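Below is one structure; the comments refer to it alone.
Missing here is one protein chain; the remaining ones are kept as they sit in the complex.
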Amino acid sequence: MGADPKKLPLWLAGACAGAFLLLAAVFALNVVGDAPPRDEIPKLNPDYADTATARKVRKEMTFDGAPCSSCHEGVDALQGDPKEKGVFHEAIEIKHGRNQHCFNCHNRKQPADFSDFDGSPIKLAKVEMLCAKCHGTHYRDWLSGAHGRRSGHWDAAKGGPKQTVCIACHNPHWPVFKAMTAAPAPHVNPRTRKAAGDGHGGH
Amino acid sequence: MTNALKDYLFFVGRCARETIHGDWRYFLWMTALTAVALLGLNAYAKQFVIGLSVTGMSDQVSWGLYIANFTFLVGMAAAAVMLVVPVYIYKDETLHDVVILGELLAVAVIIMCLLFVTVDLGRPDRFWHMIPGIGKFNWPISMLSWDVIVLNVYLVLNAHICGYLVYMVYLKRKPAPLWYIPFVFTAIVWAFSIHTVTAFLYVGLGGRPYWNSAIIAPRFLASAFTAGPGFLILTLQIIRRVTKYRIDDKALLMLRSIVQVSMIINVFLLFCELFKEFYTDSAHVASAKYLFFGLHGHYGLVPWIWTAMVLDLVALVLLMLPQSKSLKYLNLACGLAIVGIWIEKGMGLIIPAFVPSPLGEMVEYFPTLNEWLICAGIWAFGMLLYTLFLKMTIPVLTGDLTPTSPAPAD
Partner (left out) sequence: MSEERKPDAAGGEISRRAFLAAAAAAAVTATAAALAPMKDIADLPSLEEFLRKHYKELTPEDKKAILARIAEQVKTKYGVTPNVTDLPPLDGVEFGYALNIGRCVGCRKCVFACVDENNQSRNPEIQYIRVLEMKKGSIDVETSNTSYEGEVPKKDSYYMPVQCHQCRKAPCVKACPVEATWQEPDGVVVIDYNWCIGCRYCMAACPYGARRFNFEAPQLSAEEVNPEMGYLSNRPRPKGVVEKCHFCLHRTRAGKYPACVEVCPTGSRKFGNLLDPDSEISNILRNKRVYVLKEEVGTLPRFYYYFDI
């Protein structure tokens, strides 16, 4: 090889050593650059992880904070449509399917209680018995755990589950869930998304 | 025994000394390869520090360019066997002189494969968890554990065959059949196994309909036996131009017929797969649709795969024509076939299986510059290794390096 195998052209040494030194400079100056930075992802809103039920359940029947007895006293059964009677209850919007009559649920004689089929009172503490009047299958499912939220312990030995009562989630006057705002959508790898020019996974 | 080992190591040392001798072309070539390899090393250093987030991969597309290259290269490694089969099974001596060169390529390529897997690992520091005995090797359940075994054994088999045969040439001794024939035949079966096992890696996943197809393994083999010998056709011509090693045109033409047949089978199997996907047109066609026509406004792989299709078809036509008996056309055909298969079997096989994701998410994958650099680095390193292997063995094969030949002048 070559005229003189002991010798190599000088330019070769320059080229090879120069290439490596140039490369060292490329690395030192990080000419290639780093990967694009991550997206800013806002901090979690603690509400997203809040385990509170959709509604608050009161311990006592009140209206605007006042007990029922402050207006309804005496033993005479209430008559007629309460909405036509005064300035208080008309604000309540009833969208409970075909059940549009107050005294289907509320007790005429004891306004702080609810009413069973025969007019006997159902206490607020046992409100599920009121709903069970019509929603038997849901009551059955609620008892077995297939319907409604449970918290606490799945393990009976550790104390068992805490059931949540119907009205902790459903507004009795408007039981269907109202629309809610979804928590934010997932973020995908920004490198993938930037190149794709597309906002999100999914389509 | 120790003496024999000492002699052998002395021989390896002498061969190794050959690598620091060469003309300006050799050193320029080595410098270029080293430079690209270093670019890759630098990119990998960044990935090692930051994490795989410097790649374009995501939870949806969890494998990318690394595994695509790995898959392609397993095929290249397996293809060395296509030179061995005619020589040792059919006693056809046409390819006898190039068998060693093919097996050296296999060794270099398997090392590249292992590197591609390594750079894909999230915890390369825990590689020892895979070593049987001290780690916990999920064999025979995990297909990946099979792959680790077959690749490493294939590496050792080929390294042994090359080392032994070249050593015998050096000593001018006739190789003892016991020391290589069993290994050669094992290696033949093994070459099929590395490719089949790698295919099974994908085929075995029921949750990815794009891969869950029995035809994948035969497709793998067919494309491997196209790309591998095709690569050798090109390499051998370079070798005979820059070294004194004589390689007959006959050998190249024999490789041509291998490439020709493999390419026909490859394209046919591809056609079968496409027919099944698109004619059935079931929900499982989504990945193939994404690959070929785009899906839900995402077209990332469409230009790639159609490039591959055109390259494959042109290569096929060229190989069928008698014109490709002239090296000029043959080289063109091989070049086109290699690039075509690299796309089709790399990106084209790996990425669509992830798009759409099992949950229907459309997250595309685009390799980052850092990823490309790491891949280029590994390719350069592999070529560097192959050049070194050739540099070490060719003087022995040409008879320039013998136990009695003088040490090269300094």
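Per-chain residue numbering starts at 1, and chain names A and B are given in the order in which the chains are listed.
Following the convention adopted for this analysis, a residue touches a chain if its C-beta (ideal position, glycine included) is under 8 Å from a C-beta of that chain, and two chains touch if they have at least 3 such contacts.
Quantities reported herein were computed from a predicted structural model and do not represent experimental measurements.
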Candidate in contact with the missing chain, chosen from B:Cys15, B:Met57 or B:Leu349: B:Met57
Of A:Pro36, A:Gly136 or A:Pro184, the residue in touch with the unshown chain: A:Pro184
Residue among B:Cys15, B:Ile100, B:Cys113 or B:Val148 that touches the chain left out of view: B:Val148
Hidden partner interface residues of chain B, rising order: 20-21, 23-24, 27, 31, 34-35, 38-39, 41-42, 45-46, 48-53, 55, 57-60, 62-63, 117, 120-127, 129-130, 135-138, 141-145, 148, 201-202, 205-208, 242-244, 283, 286, 353-354, 356-361, 410
In chain A, positions touching the absent partner: 1-13, 16-21, 23-25, 27-28, 38-41, 43-45, 48-51, 53-54, 137, 141, 144-155, 157-159, 161, 164, 169, 177, 179-187, 189, 199-203
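Definition applied: only the chains that are shown with their structure count from here on.
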Complex interface listing, chain B residues touching chain A: 21-24, 27-28, 31-32, 34-35, 38-39, 42-43, 46, 50, 53-61, 296-298, 300, 357, 360-366, 368-370, 373, 408-410
Chain A - residues contacting chain B, complex: 1-2, 5-6, 8-9, 12, 15-16, 19-20, 23, 27, 32-35, 38, 188-189, 191-193, 195-196, 198, 201-203
